[in-house]
Each structure stands twice: as structure tokens, then as C-alpha cells.
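Here the complex is missing one protein chain, while the rest keep their positions.
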Amino acid sequence: MVKTAPEELAFIIPLLPALAFVITFFFGRKMPSGGAIVPILAITVSFVISLMITLRLLANPNEVISQSYPWFAVLNIGILIDPLAAVMLSMVSFVSLMIHIYAVSYISGDPGESRYFAETALFTAAMLSLALSDNILQFFVSWELVGLCSYLLIGFWFERPSAAAAAKKAFLTTRVGDVMFLTGIIVLTSDLLKLAGRLSDGTYLLRFDEIFSYIPQLSALQANIFGFEISHLTIITLLFFGGAVGKSGQFPLHVWLPDAMEGPTTVSALIHAATMVTAGVYLVARTFPMFIAAPDSLMVVAYLGGFTALFAGTMGIVMNDLKRVLAYSTISQLGYMMLGLGLGSAIGIEAVSISLFHLINHAFFKALLFLCAGSVIHAVGTQDMRELGGLGKVMPVTAATMTIAALALAGFGIPGTSIETSGFFSKDAIIEAAYLFGEHSNNWVPYLFSIAAALLTSIYIFRLIFMTFTGKPRSNYQGHESPAIMTIPLSILALFALVFGGLTKTGFTAFLEETFANRFVNLDIGSLAVIGQNELLEAAGHEPVFVLWLPMIVAVAGFAIAFMIYYLRIIKLGPLASMKNPIYRLLYKRYYQHEIYTEFFSLGIVYGVIAFLLQILDVIIDSVVEGIGILTVGVSEELRRVQTGVIQTYATGVIAGVSLLIILVKLIMEVL
Amino acid sequence: MLPVASLLILVPLIFAAVTFFTKTKDQAAGLAFLGSLATLGLTLDAYLNFDSSTAAMQFFESIEWIPSLGANYSVGIDGISMPLILLNAIVIPFLILYSWKEEREAPNRFYGLILTMQAAVIGVFVALDFMVFYIFWELTLIPLFFMVNIWGGEKRVHASYKFFIYTHVASLIMLLGIFGLFYASWQQTGVPTFDIRELVAQFQFLGSGLLRNAIFLSIIFGFLAKLPTFPFHSWLPDAYTEAPTAGSVLFILLKIGGYGLFRISLPMLPNTGNPKLMIMLLGFLGAFSILYGSLVALRQKDLKRMIAYSSLSHMGYVLLGSAGLVTLSVSGAMFQQFSHGLIMSILFMSAGVIQSSTGTRIINNLGGLAKKMPRLTVIMMIGFMASLGLPGLTGFIAEFLVLAFSYVNLPGFVLLALLAIVITAGYYLWAMQRAMFGVYNEKLGDVRDINSLQVFSMGVIALLVLYFGLNPNPVLNMMITSSEAIVSLAAALGV
Amino acid sequence: MENLMLLAPEIAVVATGLIILLMGVFMSPRTKNVLGYLATLGVLAALVLTVQSFGTEATMFSGTVSIDALSQFFKLVFLAVTLIVSVASIKYNENSDHTEEFYTLVLFATLGMMFVASANDFILLFCAFELASFATYALAGFEKQNPKSLEGAMKYFLIGAVSSALMLFGISFVYGATGTTSISTIAENASLLAENPIGLVAVVLLIAGFGFKMALVPFHMWAPDAYQGSPSVVSSLLAAGSKKMGFVAAFRVFVVALAALQPDWQFTFAILAVVTMTFGNVIAVSQTSVKRMLAYSSLAQAGYIAMAFVVMTPMALTGGIFYTLAHAFMKGGAFIAAAAVVWMITTQRTGDLEVPDHLDNFRGLGKRMPLTALCMTIFVFALAGIPPTAGFMAKFVLFSSAIQAGMTWLAVIAILNSALSLFYYARLVRYMYFLSPEGKKIGLPFPYAAALLLSAAGVLAMGLWPEPFLQWAMEAAKVLI
Partner (left out) sequence: MIPLIFYLGLAALLFSIGLYGVMTHKNGIRMIMCIELMLNSANLNLVAFSSYTDTLNGQVFAIFSIALAAAEAAVGFAILMAIYRMHDKINLDELKILRW
């Protein structure tokens, strides 16, 4: 195995988990722990191969793996492992591995154990396939498959009506985004078909290199929408971004993610924190050359990302459910990643690296947060923070690791030293980039968003920590520390959350910047930016010192507020945090999105009005058809009375017929 | 060399005739199963000997029949018909297995009708002469009529008549179009012929644009009503819903409307008086059917009725892809026919199981069935997911090809159709949530999971959905070859 | 000296009729069954002779009788019907004291029809027409103890007599204007009639006369009653045979003799055809007596055949002529099937005895009389025009000719009518196969079985291998144009 070149093993990365799915699905019930060992082994191998490939790429960034096989028509399936994909692959397989190990204990005893492992294995396969796809269609296919797995896993406890509803909601909401993504692919396909004319054999229409090579022409195509001349490239990228919005829980399609917490906590950790939800970010990063070449697209990304970061934070501070707080936190952090990508309009390719850097770090600490939450829930059996408290003493490992994760999330660290958590590096990099962007374009909105969100982040995560682990138990429960099979993954992840950022900071950026300049694609991001009318910064500017310190100050401030309210309890919120306060109510009701989306739009407009009207139309069409039938039978019943049975009538009929015919024919002949 | 095309009609027909005379259920089902296996074997033989790199007719046979009218018995198979024959040949044996253990009156007739239906449908697919084509076309009505009429649900009588007469009217109007084509060509060439390909080729030389429009529209009306598409679909919900499961599946396998579209209408389309208008018309009907079907399905309370409307929605893709007139969109439309046949078979089989084991089809009266029927749930889930276009399953390939490549010519309609995708997901998931998930509805009593024959038959079809979803090439390639021939015709005329 | 061999079929029929009449006088009711077989043999011989004489053309007896493709084709139609009827009647007349009368009447009616087909002179035409009519009047009222039979016969007779008066009146005008009764001579002088305003009146009167036999609305009103009331085998003869006599007479008189007045009768037939087919089909929908339903369906079929006069292309005439043969088999067979059911009901004394041909009595026929049910299914599907049957081929040729002639409206009406008819035909099939039977299974007597199989064979042969029949019909149509 050692002697084989890694690229020949690349196909194994998604294939093994897929095989594991088949085996676990059919035979898992007969194996111990639902056959958990099969996916764990498979993912271990995947992880090892991913890591080998990543290391080789690190050594020689030009050694990207690119293999394509025809799929159907002009489309292909293939493997592309460039720095971007390599990082993603390693992270996904690693986190997935950790969570699988953790889940052996977490899920044990559940009757659906083997189903759980089968589905997570399938998810991992799909996610890995998404990461290494070399064309947009395969990307979309995997994208949908991870969506399916998310649906199945959220609805894992399908007997709970709330879980079934949440699964449906998740699928449908992301489906809205998916349709936009699909529309983008469709527009792209038809544009490429027009531009390429007749296809020669061996070209794969939707492979990334093929797409990227048409960027200038695509950008030149203009469409007129409501009187605005908009470049096709902008349309396509915005539609792609629409998909990302759905999958990555960005405003306004974020509503499914908090509800998705109905699934097992391990699922939340794997899918709804570390991997699947980042697929949207990965999509934008993957097609970054298109985004940067498309006028206005990155601005939209930046604004929406920044807004989401803030918006989700506001809801995070009022939630009482342990996992929901984390869910909003995830949305918020994904907003940061999007913001980071959006800042590419100023900082170019560096945006991909800072965003991906945050993605990776986030994966570690957010997975950790969820697993810790899972550990708590596993031990206590409730996830309402108002019923928890004082768990720090009972579950020291969990408490410690969760605190580390919280510090990483809040971005604690001292600038310029090495006493820094992973989150600090990546989040601060984004905030700093936002500052640069503001300076560059005199547009400070993204920066303000990001700073405000940082404060909220710190408040809600420490609120969570204090409410859960400090003080006295607020209800009766029997807590205990989780078994080693759960705490070991926690510890490993905690280690990564602490030091990964610091260890890889420099190398990471340089590594990822190679993504679009290698033997697969060789693009000049600078000139693409010109096509997109984006002015890039000449060189990385120097931020004032306070800019470097501000995120840290904000984080500490957040910590202090939470400390005072929830630990020391010297500030009483009282009426401020009651339903009487309209702002609190607005936040607690999550901005009434359920009412607007589900009840007003889906049930009201779509189901109640449009579908209803069409159903009436259907009844009308049907009635016409039925009416003809009823009419015929009715006419028949009446008309048969003509046949009276009286012979004189018959004779009269004959004679009247003769007379009438003579008159009628005469008339017709005259007229003609 | 075997006369495969003729045998494909004859074998099921002969087995059907014998099946009618069997006495017991096992005899009938067994014999019918043998017959369908023989057909499957023949089909596979044909498939393996099939050259998918040419659009030419293969396994061609022709015997003079009514020379004074120029009608011949001529049959053959090409890339348009092969996949559909394959679909029929594959699903029917499993359909028989699926329904083997069900109790019903007159099983000999039941299975005999299934095989008759198979023969008739294959007959339509292989016919190369309008006379033969029409004969088989009409023949398909009879087994379905009785299927619904005898073994159907409560309103079976009404539904069967409605279906029978409605589609018969449509067929007759199509027949008028065929007459027009026949005489116009006779007048043109002086030689009467009913040869489909010959007449279609002659079409462009005929009379005025108005005449060609009239011929085209009346012929395509027959196809559209059979497909069916909005607004000619009124027969569909009743017939699909009231039919017994096997009947619903036979309806699903009745892909003759779409087949006619590819075989006859599309090659004629560029030569009509107003090709642009026709394309717009077809595109609109297709796209609107997709949206309409899905929105109306959303409001259905009855599981089978919902699936029926969803079928309407899906057949819209066939029309939209055809109207797209790009090689791959037309191939997508063809593939949609194939895929739809497989997927809907699963769905109707699932709905049938639910009805027979719980006694109701009303979605809100069900609940939590996944607990009691895990095997069914898995298969039904595959069906639902395939139907809502999940990648990796056949539905996606078809929908993607249709949407992506129709967009080249008909962007507006494609966008209209795209709206339906979310709604499709909506009603399927809603049904899944209400019927299968949640707390088990104790009122339903003790329900049993599907028996092993049903698991096997539905499972194999589900696997095929997966297989062709991952590797559509075995059927898609021949479709592409054929649609290239169709489209190049249109391209040559600058449409 | 005329070559009497040309009239061999007619001679065979008349000789058989006379022999049967004579023999019957000396036979006991038990042995009279033989007469049925004898009649069948005679008809069969005539049939063979007719088929053999295909292709000969001659005129005889001072140009009053013409032997041509048209006459021979129709003789084939009549003889085929008579064959079926006489086979079936063997059972009907079992142990009857009047067997010889029945068969003689049937054979003489056939003779009348055959001469109508050959008539080339109005005198012969009228006489032959009346011969066939009188014989069938008597046949319709053959069941003297059955009030329905008598009522049907009375209605048939009275309307028939009025119609023949109308026809005679019309003929007198034609004769007056042209000065001759010979059809071929009238054709030469028809322009005289065309200029005369009386021409239209003559045409309509003649149409009324023939329309009575064809049962075109509004001259049809006797038909449902007579078909329902008469013994089923007689209904079969009336619907399948004597109806065609009206058509062949009309072909001869209008298409050949009165070609100059084509616009007049074309319009008349257009109105009649449309009204007849629609009326027949619509009313048939609500019938519960199968024979009455078949009667109304017979109206509709007459309406279809009348399209030939409207379209008037060679194809249309071919279609019309082909249709008459197809209809002979379909309708003849269907009435025989009804006869079998009536026989079953009266034998088993179960079900609705008041109306023995009630739809309810057909319940579960597939189980009680499988062969009858199967054949009935073939017949009604053929009547509905479902392939691959004679009815389909006939409609195919006829309707398509309307399209050919550019009369799309007519074709559309006909097609919609045809679709409507499917409703009541399918209902009958549903009763036969898919409702549970109300009585025991019963063995089908051989004569009925043979007659049914004969007709079914005819229906299927014409559907599956229509070429020879089409050729004959085309030849016949050539005579007209």
C-alpha cells in the first residue's frame, strides 16, 4: 500500500464509506454495536489516504490529482484533489471518524443503531465525494445526497412528530436553495453549450476547468432582467450562492438548522456543524474564480454573510435549548465564512484561504461543542439549560473540553503571541479583512457586522457555559461523566481546537492559494477580478493596533457580561428577558420566521391560494368532461321518449320527415 | 435469426390466451410469470444484439397485408422503442410476482389481461405501420378498462368508463390525423402507404401549412391525452386511483403517448406550418403540467391520487424535453419515460400495499407505519426520493437532461418547471411524514410488513432505479443516438 | 336464349325454398329439423355459386337484371346473413310445426333481396323489394302467440306499406319525367328530371322508401320495435340482411340512375346520416333491452354507411359497401347471441322473463355461456370499431374517405359518435364478464354455436385479412362510378 501512488487510491476515499453503508445497512443488525466497526474502519482508511494526499500536496502543490471518467452524455464523474479539496477531505474524514467513534457509545442501545451507522457512513461517502468532485454536476449530486442523509438523520427518531417535521423542514428549505443551485447549473450548461457549439469528444461540459476557461465569455453575456443589464456570470454565481445559502443556513434560509437539532446530537455535530453545512462555503470557494469575475456577486456574499453572522447571534443569546444555541452559533459562524469569501472582492484569493481556515477550525471546535453537549444530554437526559447547572463538578472532562471549545469559538487569544485558540486566528483574520475592505472601499458595514457578531458570540457561548456547568442544579438529575470512548474524541478535538490554528496558520494560507494555480487550472485571479470590476488591494495593508485587539476586547467584554449575569448573577435581567419585552419576544420567536415562511407563505399563499385555485381549475376541467357524459345520458333519457310506441306517431314521423327534408334541402340548395 | 419483434408480441399474447383457461390462482400467476419471463428473455436477447450506435431500424420485418391500402405488417426496434420495451419486459414479471399472493376473483383473467396488455403495448412500440400501430394502440385500452372495471376501487365503474371513452375519443381524433396524413401523401405520391416512417418523411411535402398543422395537431392530441398532459388529464386521477395496483402499474407502463411523440410528432414538428408556435405550445403544456400536477398533488388527501397527479407532473418533463428540441433534452424526455415507469411502479406498489394492509389511502388516517413496515418504508423512500429527483436515482438524470438542455430554447418554461421541484419535494415529504413517520396510529390495528415476494419484486425495481440512476448509459446511449437523428432533422430546417 | 346459369344462386335459393315447402307438408314436426339443414345446404350452395360467379358481368331479360360486381357482392352479403340465420334457426325451429314456412319465408326474403341487388329496372326493383318485405313482415310476426312479435310485425308492416307507397309515388315521378323505368336509361335521361322541380320531391320520396329499410331517422321508428319484438333470428335477418337491401337499392338508384341529381340527394343523405348516427347512438345509451340497444346501434351503423352517399368518392363507396358486409356479420352475430340468451332464459326460466333480452339477463354470461359471451364481445367491439375486427376496418376505410374528400366535419361527427357507442357496448361486455351470474351454466346448442362462430369468423377475417374483401368492395364500387 505504501508503494502505491496516492492518486491511484483517491477513488477509495468516498468508495469505502459507501461500501460500509451497504454492509452496515444490510448486515449491521447482526453485528455488535450495529456494525459500527465497519464505517469506522472505512473512514479511518479514507482519512489516512486523504492525509497522505494532503501531505504530498503540501510538499508539491502542483501534484493535484485529477481523474475523469465519462458518466452520461457530455457529463463526467471525476476526482479532483487540489489543496482546497485536500484540506476539506482531511477535515471531513477526521471529524467524521471522531464522531463515529464517539457515537458508538452515544447511540448504543437504540433500536436503530445499525441504521444510524449506515446513514452516517453514506453521509460521509457523499460528503467526501462532494469534496473531491471535479465537476459541478457531481458536486450537485453529492450535495443532494448529503441533503438526503441529513433528512434521514434528522428524522432518525422518526416516531417523534417533531423530528419528522424537522426533517421535512430541513429538506424542503434546503431544497429551495438546491433549486437555485440547479437553476444556476442549468443556465451555465445552456450557456456553455451555446458557447462551445458542437462538443468534441472527450470534453466534459461541466468540469471545473472547462467552466473556468469560459469565464470571460460568460461574463460578456448579458441578460436583461427587469430593465437591468446583468451579466450571465452574475446570475449563475448568485444562483450558486442561493444554493449555498440554503445548505449553509444563511439568512433567509437558515430556519431549518435550529430545528434540525431534533436529530441525535452526533448528527448535529457531524452534519449540522462541521461538514454538510459548510458545503455552501465550500461551493463558493470552489467556484471562487467565477464569483470574483462576476460583478456584484461577492458583495452580495459579503453582505449576506455578515448580516447572517449578526442576525443569528441575536437569536443565540435568548435560546434556552443547549443545542439550539449551538445551532444559531453555527449559522453565525457560517456567516463569518461567507463574509470572508465575500471580502475576496478586495483581498482576492486570500479570501478563500481565510474562509476555509475558519471553516476547518470551526469544524473542530463546533463539533467539539456539540459532542460535549451530547455528552451532557447523554448523561442528564435534558437539553434545556434552565434545568441544568453545576455540571462542571460531575463531568469535569466534558466541562473542560467544552470550555476550550467556547474559548475557541469566542476567539480568545492575545494578538502577537502564541497564546491563541484556533478560533482566534481564523475569525480575527476575517474581521481584519473586513476592516481592510472597509478602508479600501469606504464601506464599513461588513466590519460593523462582524464586530457586533463577535460580541454576541462571546455572550451566548459563555451564557451557555455558565448556565450549564456552574451554579447549582436547577432540577433533579443524575449526572455522570461519559465513558472513555466518548471523552477521548472530545479530548482529541479539544487539542485541535486549541492548537490547530496556531500550528498551521502560515502554511495554510500559502497552501490554499495554490488552489487555482496548478496543472489542473491555472487562473490569474487578478485579471478575473478585473472582469468582475473588483479592485483588489495591491498588498496586504497594515491594520492599526486597535484593530488587532478589538475582537479580543469584544470577546472579553462578552465574557464579562455573561459572567456577571449568569455566574455571579449580579445583574438581574428580570423583565428585560421576559415575553413582555417586545425585542425579547421578537428574538425568542425567532423574528416570526415560522409564521412568515411556513404559515403565511407555504401554507397560506402556496397551499391555500395557488394550489387551491389550481385544484378548482382541476375540478372545473373535470366537470366539463363529466358534464358531457351526464348530458349525453340525460339527453338520451329524454330523447328516447320520441319513440312513443304509437304507430300513428311513426307514420307522422315518416311524413314529417319527407316534408321537412324537401324544405330543408330546397333551402340549402337555394342558399348555396 | 429470430423474428424478435414479432415474437415479442406473440409470446405474451399466446401465454395470455393460455392463462385465460387456467383454473387456480397459482396456475394463472405461474403461467403468466413464465410468459413474462419468456418475454424478458427475448427482450434481453434483442437488447444484447442491439446496436446502439445507429438510429436505423433493427430487427426489421415486413409482410404485405392490405396492399390496396398500402398497409403492411411491418415491425422493428430502434433506440426509441428498445428502452420502452425493456421497461415493459422488466417490470411485468415483477408485477406478477408482486401480486401473486393477493386474493382476488378470477385470477386467470387478471393475469391474462396483464399479459395481453404487455403484448399490446409492445405491439405499439414495435409497429412501423400506422395500421398496426393503431390496432395495438386501441388494444391497450381493453385490458386496462377491465382491469379498472373489475378489480378497481369503489368508483371503478365510473373511472373505467371515463378513461375508456376519454382516451378512445383522443385516439379517434388521432386516427383522423392519420387519415389526413395518409390521403395527403397518397395524393402527393400516387401510392397509398401506411408506413410510419415513410408518411412522416412525406409530411413536409403535403399541402398547405394549415393542413399540416391540422394533421399534426390532431395526431399529437392523441398522444397528449395518453401522456397525459394538462388540460387533457381528467381521466388520469380517477383511473390511476381506482385501478388495482397492477392496473395502476400497467397505466404507468403505458408509455405509448410519449413514444408516439418521439416516433411521429417530433419528426413532423419542424415541417408544420408554424413550428415555433407548436414548440411554444408543447413547451408551455409541458412546463405547466409539471407545475400544475405538483401543486394539485400538494392538495390531495388520498395517497394514490397524490401519486397520480405527481405522475401527471412528471410526464410534463417528457413534453418539455421534446419541445426543447436539443439532442440531450429529447434524450432526457425519453429517459424520463423509462425512469418514470420504474419509479412510479414502485410508488403504486407501495401505495397498493398500504391500502391493502391498512384499508385506507387517506394520508391523514395513516401514521407511523415505518415502525410496523420498515421494509416497505425503505423501498417507498427510494421511490419517493427518485420521484422528487434525488441525484443518484433515475429521476434526476431525466429531469436534469430535460431542464438543462431545454433551457437552451425554452428558458422561460424551464424556470416555470423549476418552481415545481420544491413543491414536488413538499408533497412527497409531507406524505412520508404523515403516513410513515410519527406515532403509530393504533386505529389501523395490526398491520404486516410486505411479504418476501413483494420485497423481492419491489426491491429489484428499486435497485434498477438506483442502477440506471448511477449508470444510465445502457439505455441513454441509444436514446441519444435516436434523438440526434430527430433533432438533426429539425436543425436542418433551422428550427 | 338467356344464360340462366348466371342466375344459378337465385335458382338454388328458390328451388330450396320450394322443396322445403313441399317436404314440410309431408313431415312430422319431429323430423322437420332436417329442413333447417337442407335450407343451410341450399344457401351454402348459392353462396358458393355466387362466389364462383365473381367477375362475370351481364345483363339479362331485356336489361332488367344485371349481374355485376355490385350485385354479386351484395348477394354475398345477403347469403351470408341467411346462412347464419338459417343455421341458428335450426335450434329456433326445433320441434316447431311451422319449420317449412319459416325457412321458405327466409329463403324467399333472401331471394327478394338478391333480386334487388341485381335489379336494373324499377319494376323489378319494386317487386323484389316487396317480395323481401312481405316475407319479412310475416317472419316478424312469426310468433303468433307473442304480443310483442305481433306488435313489432304490425308496426313494421304499416310503416313498410306507407314507405312502399311513398317509394312508388317517387318512382312514378321519375318514370314520368324520364319516360322509362330502366335504371340505365334513366341515367341517360336524368337531366330531364334534374331540370324538373319535381326531381327533388322524387328523390326525397325514394329516399324515404329506401330509408325505411335502411332505418334512417326519421323513417326508422318501426325498427327498434320490430327488432325487439321479432324473434331474435328474424331480427338478425332484418338488421343484417334486409337493411342492406335498402342500401344496394339506393346505390343503384341514386348513384347510377339519379347521378344528375347528386346535389339533392347528397344533401339529403348528409342530414340523414348525421341525424341518424347521433340519434341512434344517443338513445342506445339509455336502453336496457339488449335487442333494442342493438336496434339503435343498428340505426347508428346505418348512419355511418349513409356517409358513403355524402362523400361519394370511390373510397367512400368501397367503404360503404365493405361496411355492409362487416355489419352483416357483426349485427347478425350479435342478434344470434341475443337469441341464444333468450333461449337460455326461457329454458332455465330464471331472470327477467318479461324482457328476456334484458341487460340483467346478460349478467355473468361469461360464466353461463362462455362461447356466446366471447362472440358477443367480439361483435360489440367490432360494432364499436375496436381493432382488429371487421368493424374497425370498415370504419377505417369509410371515415378516412370523408377526410380524403375534405369532409372533416363529417368524419369528426362520425368519430365522436363512434366513441359514444363504446359506452353502451362496453357496458354490455361488463355485464357479461364482470357481474356475477344469476343462473347456472348451460351448454350452447350446436346451431347457435355454429352460427356464432361463423359470424365471429367473418368479423375477425375481415378485420385481420381485409384485403380480398376490400378488393371485392372496390370492384363493386367501380360499377357505380
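Which chain is which? They are A, B and C, in the order written, and residues in each are numbered from 1.
Here, contacts are C-beta pairs under 8 Å (C-beta built on N, C-alpha and C of every residue); 3 or more make two chains touch, one makes a residue touch a chain.
All values derive from a computational prediction rather than experimental measurement.
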Contacts of the hidden chain among displayed chains: A, C
Of C:Ala119, C:Ala153, C:Ala302 or C:Leu480, the one touching the omitted chain in the full complex: C:Ala153
Candidates A:Ala73, A:Ile211, A:Leu536 or A:Ala651 - the one touching the absent chain: A:Ala651
Listed residues C:Ala165, C:Leu353 or C:Ile481, member touching the removed chain: C:Ala165
Hidden partner interface residues of chain A, rising order: 640-641, 643-648, 651-652, 655
Hidden partner interface residues of chain C, rising order: 122-123, 126-127, 130, 134, 137-138, 141, 144-145, 147-148, 150-155, 157-158, 161-162, 164-166, 168-169, 171-173, 175-176, 179-182, 224-225, 228-229
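The definition used in the following text is that only the chains that are shown with their structure count from here on.
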Chain with minimal offset from the mean of all protein Cα atoms: B
A-B or B-C, whichever has more C-beta pairs in contact: A-B
Distance from chain B to chain A - Cα centre to Cα centre, in angstrom: 37
Centroid spacing, where centroids are CA-atom means, of chain B and chain C in whole angstrom: 42
Touching two or more other chains - residues of chain C: 420, 423
For the chain B and chain A complex, residues of the former touching the latter: 161-162, 165-166, 231, 233-235, 292, 295-296, 298-299, 326, 328, 331, 368, 370-371, 385, 390-392, 396-397, 400-401, 403-405, 407-408, 411, 414-415, 418-419, 421-423, 425-426, 429-430, 432-433, 436-440, 471-473, 476, 480
Chain B-touching residues of chain C, taken from the complex the two chains share: 381, 386-388, 392, 396-397, 399-400, 403-404, 408, 411-412, 415-416, 418-420, 422-423, 426-427, 430, 433-434, 465-467, 470-471, 474
Chain C contact footprint on chain B (complex, rising order): 65-69, 109, 131, 134-135, 138-139, 141-142, 145-146, 149-150, 157, 161, 164-165, 168-169, 172-173, 175-176, 179-180, 182-183, 186, 214
